[in-house]
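The next block holds one structure in the form of structure tokens; read it before the comments.
All protein chains but one are shown in place.
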Amino acid sequence: MNKTIYQNSILSRWFIGIMSNQKAFTGSCIILIFALIAIFLPFFIQSPTDFLGTPLSPPSSEYIFGTNGQGQDVFAQTICGARQTLLIGFSAGILVVIIGALIGGTAGFYGGRTDDILSLLINIFLVMPGLPLMVILASWLPPTPGTLLGVLVLTGWSWNARVIRSQMMTFRNRDFVSAAIVSGESNIRIIIVEIMPRMLSLLASSFIGASIYAIGAQVGLEFLGLGDVSTVTWGTNLYWASNDLALLTESWWTFVPTGLSIAIVSFALTLINFGIDEVSNPRLISERLWRNEIPKDMVSHGITPVFNHHE
Amino acid sequence: MNKSLIYIARRLSFYLIAAFAALTLNFIIPRLMPGDPASIIFARFKGKLNPEAINAMRQSFGLTNDPILIQYWSYLKGIFRGDLGTSIAYFPEPVSEIIGSGLLWTIFLAGLSLVIAFSIGTTLGIFIAWNRTGKLDTFLPPTLAFFGALPYFWLAMVFLYVFGFSMNWFPIGRAFGNQVSPGLNFAFLFSVLYHAILPAFTLIFVSIGGWMLSMRNTMISTLGADYITFANAKGIPSKLIMLRYAARNAILPNLTGFGMALGFVLSGALLTEMIFSYPGQGFLLLQAVQSQDFPLMQGIFMTITFAVLGANWLVDIAILFFDPRTRK
Partner (left out) sequence: MSKPLISVKNLSVEYITDTVPIKAVRNVSFEILPGEIFGLVGESGSGKSTVVQAMMRILPPPAVISKGKVVINNENIMEASKADIIGFRWKQISIVMQSALNALNPVLSVREQIHDVLDTHKGINGKKADDRAKELLSLVDINYDRLESYPHQLSGGMKQRIVIAIALAIMPPIIIMDEPTTALDVIVEREIIAKIIELRRELGITILFITHDLNLLMEFADRLAIMKNGEIVELDKVKDIQKGGKHPYTKKLIGSIPSASGKREKGILSKPDSLDSPKSPILEVHNLEKVFQSPGIFNKNKIVAVNDVSFKIFKGEIVALVGESGSGKSTIAKLITRIMRPSSGSIYLNGKNKKVTESRSVPLDYRKTVQMVFQDPFGSLNSIHTVYHHLARPLLRHGLKDQKEILSHIIYLIEKVGLNPGKKFVEKFPHEMSGGERQRVAIARALSLEPQIIVADEPTSMLDVSIRMDVLEIFAKMRKENNLTVLFITHDLASARYLADRIIVLKNGSIIEENTSEDLIQNPREKYTKQLVKAASPGWLNSLSKSS
């Protein structure tokens, strides 16, 4: 049996399982659409930085989202802003999961003194409020995307590390791990071949959760002016909207499209996580099915319904 | 009883370590940056302040030429005395005084919103998980999840725009009106509440989904437990089972998570304050960033961190009352 094909089949089986869930599938499609728009559309529309129209003009046939305080096309800004925001958001997501898996997995698997120290580290970062720390770091450091990435990862890694650690600890105590140890397998092999494949759902939802956090926090920092305000991102769009007194001038179109985009992306990601949850916990689904089949008046808490559903 | 005291002491020692780590982080960060922090400040304020003022700033900022460890020691001593340095934007006012004025407003706004969001969210979660009858359970979780995905400050802008600027139903900023004088009088209290409505509503709107969803999840897993089936068999009335058997167990993991979520929710509160010009820590933070007032920024970081750590400790103590397994 070819080992590579076999390993891939675990991954592909899992992936197909997740995608057959309605919620996960819908969420993934939305994200895919946004990603494609972010990557390709900017080539086809006019530059977001050109000062074209009259500042603060409402949506019209010429500029479908209107113009902002500098006379720039809001539609172009919204589309082009997606690139950096999504790129940094998902990159931070991946980094957070990698660091979380390394630290949390090590702590959970090896236990003992190692766990005591790493857990302390995880808990300290977990309990410290993120925003003030991010603000300080971002203020001192130069406003580059790298800074942003670093700051996001530093404040976001601990949550996932903790979750991964407890899953790892659960698996560590299972007999199949002891059996592998007794056969002489090395620890690394056990972690990668026996345990990790069973944590695919957890890793995936960690990645998604971390990305949601990263996108939101990034936008928050840029809104404060701590990003590079000369670049076009969703966060800086909102920064400029606020700076140009969007509220006072009642120019809602300068901040609503960007905000909605952020909300839709975050929501789609949340939807994917809902889907992953359902797949990992089949009880949720079977209960829903049960509820759908039983006539309403027979559903009473604590009393098994008597109902021949074949009739 | 002994076990409870040990538990409280253990948690306290953890928070002290975390506080210490935060303090040290706070100390190290400016000194890790490329270049001498003093000259960075100097460069930024070149021409705006005379050399004596800059020197005084350096002194109060702790940026002397002493070796690092001495600087660290005097920094720590200062913190314990309550000395958080001198503000740059409001020079020469001490940071601790500036922060002091805003702390209560943040605690008021964030605290009020947190209590309301947690109570309503948790209660909703209990009912939704209990009934699981179609409509409410299929439509509420995704809706509230969508609201939870909105950035706090963006939603704040939307509400401010719609209810403040457009419809003029609510004030557009500040904690209380100009005409009222602070004090324990009815007009003042009313004004405070009136001004708090929009910002609190923003916070509640975004955060309620999270509380509801996690309570719903823990309720669902609790409802699958054997002791629920046993309670049913005993003929205990439904309402009692829902509350005393299911909810009381389901809420425990949420309480543990409450402490951790605290820091997160607080961040949202800070951003919301900025939009509403609510005179709390958030607003101060915004001003500090805009004027690059590092001592103020760091002072706010310390204060918020200590507040969150303290609140976490209080939640841990509260758990003692809810979970007999921690007691002995």
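As written, the chain order gives the labels A and B, with residue 1 at the start of each chain.
In the analysis below, contacts are C-beta pairs under 8 Å (C-beta built on N, C-alpha and C of every residue); 3 or more make two chains touch, one makes a residue touch a chain.
If you're wondering where the values come from, they're calculated on a predicted model, not measured in any experiment.
Undergrad: Going by the stated contact criterion, tell me the shown chains that border the hidden chain.
TA: So, spelled out: the chain left out of view touches A, B.
Undergrad: Consider the whole complex, including the chain that is not shown, and state which of A:Phe15, A:Phe51 or A:Phe307 touches that chain.
TA: A:Phe307
Undergrad: Kindly state which of the options A:Met19, A:Leu87 or A:Ala180 is in contact with the chain not pictured.
TA: A:Ala180
Undergrad: Tell me where the left-out chain touches chain A, residue by residue.
TA: On the side of chain A, residues 1, 6, 10, 116, 174-176, 178-185, 194, 197-198, 285-287, 289-291, 293-294, 300, 302-310 touch the unshown chain.
Undergrad: In the complete complex, the non-displayed chain touches which residues of chain B?
TA: Contact residues on chain B toward the absent chain are 6, 9-10, 13, 223-237, 240, 244-245, 248-249, 252, 322-325, 328.
Keep in mind that, in the parts below, only the chains that are shown with their structure count from here on.
Undergrad: Could you grab the centroid distance between chain A and chain B? Build each centroid from C-alpha atoms only and quote it in angstrom.
TA: 22
Undergrad: Mind listing the chain A positions that touch chain B in their complex?
TA: Where chain A meets chain B, its residues are 120, 123-124, 126-133, 135-137, 139-141, 159, 212, 216, 219-220, 223-226, 238, 242, 246-248, 250, 252, 255-256, 258-259, 262-263, 266-267, 269-271, 274, 283-284, 287, 291, 296, 299, 301-303.
Undergrad: If we count contacts the way the header does, which residues on chain B are in touch with chain A in the complex?
TA: So the residues of chain B in touch with chain A come to 14-15, 17-18, 21-22, 25-26, 29-30, 33, 130, 132-134, 141-142, 145-146, 148-155, 157-158, 160-161, 164-166, 172, 220, 224, 232, 238, 241-242, 259-260, 262-264, 266-267, 270-271, 274-275, 285-286, 289-290, 292, 294, 297-298, 300-301, 304-305, 308-309, 312.
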